[in-house]
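The complex appears here minus one protein chain, its other protein chains still in place.
Letters A, B, C, D and E name the chains as they come in the text, with residue numbers starting at 1 for each one.
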Amino acid sequence: MEIDAGNTAWMLISTALVLFMTPGLAFFYGGMVRSKNVLGMLMQNFFAMGLLAVLWVLVGFSLAFGNFGDGGWIGNFDHFAFDKVGQAAVTLGEGTWMSGGAGLALTIPFVLFAAFQMTFAIITPALITGSTADRLKFKAYAIFIAAWLILVYSPVAHWVFGGGFLAKMGALDFAGGAVVHINAGAAGLAMAILLGKRNGWPKEPMHPHSLPWTLIGTGILWFGWAGFNAGSALAADGIAAQALFNTFTAASAAMLGWLIVEKLKDGKPTTLGAASGAVAGLVAITPCAGFVGGVAPIAIGFITGAVCFLAIQLKFKFGYDDSLDVVGVHLVGGLMGSILLGLFASTEYNPAGANGLFAEGGGLDLLIDQIVASVIVLAFSFIMSLVIGKIIDLAFGLRVDEDEEEQGLDLTQHAEVAYNL
Amino acid sequence: MEIDAGNTAWMLISTALVLFMTPGLAFFYGGMVRSKNVLGMLMQNFFAMGLLAVLWVLVGFSLAFGNFGDGGWIGNFDHFAFDKVGQAAVTLGEGTWMSGGAGLALTIPFVLFAAFQMTFAIITPALITGSTADRLKFKAYAIFIAAWLILVYSPVAHWVFGGGFLAKMGALDFAGGAVVHINAGAAGLAMAILLGKRNGWPKEPMHPHSLPWTLIGTGILWFGWAGFNAGSALAADGIAAQALFNTFTAASAAMLGWLIVEKLKDGKPTTLGAASGAVAGLVAITPCAGFVGGVAPIAIGFITGAVCFLAIQLKFKFGYDDSLDVVGVHLVGGLMGSILLGLFASTEYNPAGANGLFAEGGGLDLLIDQIVASVIVLAFSFIMSLVIGKIIDLAFGLRVDEDEEEQGLDLTQHAEVAYNL
Amino acid sequence: MEIDAGNTAWMLISTALVLFMTPGLAFFYGGMVRSKNVLGMLMQNFFAMGLLAVLWVLVGFSLAFGNFGDGGWIGNFDHFAFDKVGQAAVTLGEGTWMSGGAGLALTIPFVLFAAFQMTFAIITPALITGSTADRLKFKAYAIFIAAWLILVYSPVAHWVFGGGFLAKMGALDFAGGAVVHINAGAAGLAMAILLGKRNGWPKEPMHPHSLPWTLIGTGILWFGWAGFNAGSALAADGIAAQALFNTFTAASAAMLGWLIVEKLKDGKPTTLGAASGAVAGLVAITPCAGFVGGVAPIAIGFITGAVCFLAIQLKFKFGYDDSLDVVGVHLVGGLMGSILLGLFASTEYNPAGANGLFAEGGGLDLLIDQIVASVIVLAFSFIMSLVIGKIIDLAFGLRVDEDEEEQGLDLTQHAEVAYNL
Amino acid sequence: MKLVTAIIKPHKLEDVKDALKEAGVHGLTVTEVKGFGRQGGHTEIYRGAEYVVDLLPKVRIEMVVDDFDAEKVANTIVASARTGKIGDGKVWITPVDRIIRIRTGEIDADAL
Amino acid sequence: MKLVTAIIKPHKLEDVKDALKEAGVHGLTVTEVKGFGRQGGHTEIYRGAEYVVDLLPKVRIEMVVDDFDAEKVANTIVASARTGKIGDGKVWITPVDRIIRIRTGEIDADAL
Partner (left out) sequence: MKLVTAIIKPHKLEDVKDALKEAGVHGLTVTEVKGFGRQGGHTEIYRGAEYVVDLLPKVRIEMVVDDFDAEKVANTIVASARTGKIGDGKVWITPVDRIIRIRTGEIDADAL
């Protein structure tokens, strides 16, 4: 195919937008931790931008997008060190089952597609930092995300985005409900369990040290998510427009859903609730963005906002310290979105999609596929994360010692303090 | 018309940029309030992103853009719940007076146009929060902006952007000098009067709690305004380019205008002045952005910066507590821009525009139209806002009680504190 | 040429992105200074957005881009006050040596090209504020950057971007390694020497007052650099895509390079190191962005990150107080990038480029050109800055007095305090 | 010499300072503190859990004064800081052996 | 009347406050301070240089109590603030001439 300048313009900025989300995430989380740990949190997220980009270029991309459209389990080393990732607009998966053998004809430079995917590979492992906050050694973190990128993210991305077995099975995931959010959320749960509770949790209050940081992070995430979801159309077309609209309104509705339940249950709507609700909506709409329309995004957002508010209470019940609610927001939100897609998807909005239970001509097929795919990704990520985490624990230790935890990560891991006001 | 990928790319990112402005505004204002009220301010702005998006989809868009090009007063319910707001590139107002009956032929998906307009519908009511800062109940706020969106914003948007009577009359408003800034500024004045002064104002100093927040908000607004103004071209063309250039240079010149007068009058140029001046310039260029060129944006910006610096003193003279200067910056800035357009507009830069007094072939016509349109929007918004506000006051009370005001909105409205440093 | 909507869309957003970098820079630096000087730093950067945009429109653009492609030393006054800078897509330098006489055929509105270049003219002088932090009078600053824009930036931009003598000689500079970074870095060195050390430096610790500001500034810079480098392709094409990929991965690799050396030398990787390393990588890739590919950006980034970490120690050795390391990061980073381009450039990635030493068919030619161009820009900027700075010093005084320095710039220059928490 | 220390509500600081200036106090030192007392506290919500925060923002003023001024100064504070609502704070007086002005080395009454 | 002042580790504040409440203390004032002492400090890195920071975060508690309560209160603090590690802090007792409750004007024992 020819390169289309309009599509390329949109994908250039989308790539930049998704890259910008990781700093946004850093501050979304960074505001929630205590002030002695804020640099630790920011550093983990920024460091993901450093380490994972390089690993993606060297091997991650090839493992995820090699053997494109093979309906299989993993890519290959064809694109090792971005080999053959050029400026031309190639067609991926030609001759495979994809689109009836026609494959995915890019209208943008291949290197841009790979860079766009790189930004996903950065933020997904970074999402996990919310559950391990305040107690994970920096060194252990660095090793964990490196291993996780290769052993968990890349294969799962292949299954879905790379035309692997889940895609072939018929599961839909527009921009990463399973690949990004269920995947990271399950890993967050595994790591929270492995690490154990922060000293003092849940008795001692561990309030956010600066909610304005969390809010500015939310603003950046919301903005950047335009690139994440509408960019996943890989073109500046009607589906991208639909995805953008769906993304923004789902976030809005989820904020309302969260705040209403919060107000009913706790008596006050909180700003942290508004931020968390919006993010939960963005998570839920991620798999759906290019497959639904009308008022469906509002329904998906609203329901997810309410459910995620309730879900963040689970950790108190089950006693795992998912410090900043990766499970409640990303795992549960990702599951909600993936499953609600089985209800709301409609080929009216995207002929390449499918019809969910509520759509004309739809049935249970998609819903079942969505559930199966969600469970497979959840289980795979949870188990693999446990294994990787455990090995690192045995080899280097995952957790800072008690004194270090009391002093904070900023000082003990980075020899810095955040504020001298 | 066909969808143009280049135009669509620009409108996708423009929509995201304008959405990002509301968080920017939150911080622009949030930095200026005292630290006990910062979450209250942030919450009001973020909540606007939640509530108003949903209302826009359900009914606001239809009221503003139904009956497109009818030269009338209000839309209809044709697009209730985004009905018939699809991915195709439709032509609006065909067969009406608009463009000699040809209407407005979109080259982007209709749903994208509607989403772009949604971001305007979010930020306009949010602008009002600057005048009501530190004392408005959250519940009263929520009801006020909901009512105001439907009863004030949607009709005024129809008059101008929807091809209603002001547009037909010949008034120009490229991106919302009247629809957004005069409209919100007049509402801000009404609400400041209704609410009364903050306890202690103006005797007690109520300094900004964190000017860096205000500055980062300014940066985000400036950046996002590229989408606001150049996006209002609805295409990636010469007029969009001109609008972008005009927008940036007007902000620059307005900063200089403000700072020079400030330096002369007070002896020092302040960072708050730099921020306020830039925003005043952005406000003033909003109606003009696609209709002027050359050094006109510099003149418009410079004059407005100087005038707005003087205008923020009015509140001390007249005794209304427009806490963060919505009147001085948005109402006065919007009026300046709308009226200066009557001088500087030139069809040299946009054949679809008109010639102002200073342009070759121009006369007083446009100037008069601009003044009439400004006064109508100002009066309508002011009176409607007074009425809506008064009704809410009688029904629920607008203002927190004295104790709550002293404790701050963060604690009393949201049970949170902003900082635990 | 015809205007291409896709290219125009990309250049519109690129212009906005580069504009956004200056607020990003303000916070990158603002976080590093002590809290009594943070507004002074923010103000200097925001004020650059005010003053320099206006000067650029009036005269700077004409001096830099008049006589386009003449192979000479300076532009002219043909575009005084943006005269003849219209919405059409013109061809620049037709009939000159450029591209064999064909010149540079824009596919975007000329006014957009000029606006894009304006954002470069704003940020380059603003970069200097890092070396003069905490002690430069605001008035002296304003005069300095105005003079520097006209006398240093505009000519140097002409030499390289305007088809002047360095471009003709064969030196490559994709997005401003020499024009922006070596140029500003050399000026920073000159000004640090002229101003002398801050009172107490280097004995007294002068730690960053808020590293989170520095990190959010880094995030904004990284994001905006997509527009800076990939925007310098002036089109949404394969080269822009390549430049974007190169930019992001060079920043990542440079962060790793910096942190590894830091960890080895000091025992801990710091967040300030992560931020500085990423910026150093962005600086180094700037001249190379559209001329290299494959894993070259990773090599360029990694080497530069390591070298710049060592370079920031120079100031302790030589005793100049380059407060926030403009020399170590921008001068050294710019030199590294410009020179490494002589090794890694390859026409495989850009036929309009050249082959460096490591490329098939390459030799020493490019390397020598790069070194010569770097030295010329360095020397010119250093000497001119010394002269301009000295004249201002004699006329008005450059430095605040001792008492003012102790009280801080915020209070003494702007009569404000940053925080009332 | 006596040291008068007062804990007051933050928003009364300006009033108290003005009253003290009028009463002839030439210098004082102010600290931001948090107070626990009969006033109780307020409730914060975080992730659905309610936390009672019983340390409330207060301002601490301390000033060294002449022996015979101490009572008067204390009364001035009491009068100007009172709102009549719970949490108004305390004033206490403690003995001082000696006070020195750093700039001049003057001591006691001359140092004030 | 006595003024009991304690410097403790920040994370012991809750424990100490609880212990004092139990011991019948009705009011106290808390200040964030930094302490220098035998505990030494920590190292911060900035631009490749190491800085020893020997002022560590501490919390200062002060409360005026009845003469005969002073020892008990001091002991309560010592017991509840102790971790046994260096840097646990100090408690000291100083005499108070007079304390007044601002809200009511009550003095001494009645003011507590």
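Just so it is clear, contacts are C-beta pairs under 8 Å (C-beta built on N, C-alpha and C of every residue); 3 or more make two chains touch, one makes a residue touch a chain.
It should be emphasised that the depicted structure is a prediction, and the values quoted were computed from it without experimental measurement.
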item	value
Among the chains presented, those that the missing one touches	B, C, D, E
Residue in contact with the excluded chain [from B:E262, B:D369 or B:E416]	B:E262
Of B:Q87, B:T270 or B:N355, the one touching the omitted chain in the full complex	B:T270
Residues of chain E in contact with the chain not shown	2, 6-8, 31-38, 54-55, 58, 60, 70, 74, 77-78, 81-95
On chain C, residues whose C-beta touches the chain left out of the figure	204, 406-407, 411, 414-417
Missing-chain contacts mapped onto chain B	202, 205, 207-208, 262, 265-268, 270, 272, 309, 312-313, 316, 325
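The rule we apply is simple: only the chains that are shown with their structure count from here on.
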item	value
Lowest number of touching-chain links that must be crossed from chain B to chain C	1
Chain pair repeating B-D, as identified from A-E, C-E or A-D when over half of the contact pairs by residue number coincide	A-E
C-E or A-E - the one linked by more C-beta pairs in contact	C-E
Maximum centroid distance from chain A, chain identifier (CA atoms)	D
Centroid spacing, where centroids are CA-atom means, of chain D and chain E in whole angstrom	17
Centre distance in Å when chain A and chain C are each reduced to the mean of their C-alpha atoms	34
Residues of chain C touching at least two other chains	4-7, 9-10, 13, 17, 207-208, 216, 220, 236, 266-268, 270, 272, 419, 421
Residue numbers of chain E (touch at least two other chains)	44-46, 50
All chain pairs that touch each other	A-B, A-C, A-D, A-E, B-C, B-D, C-E, D-E
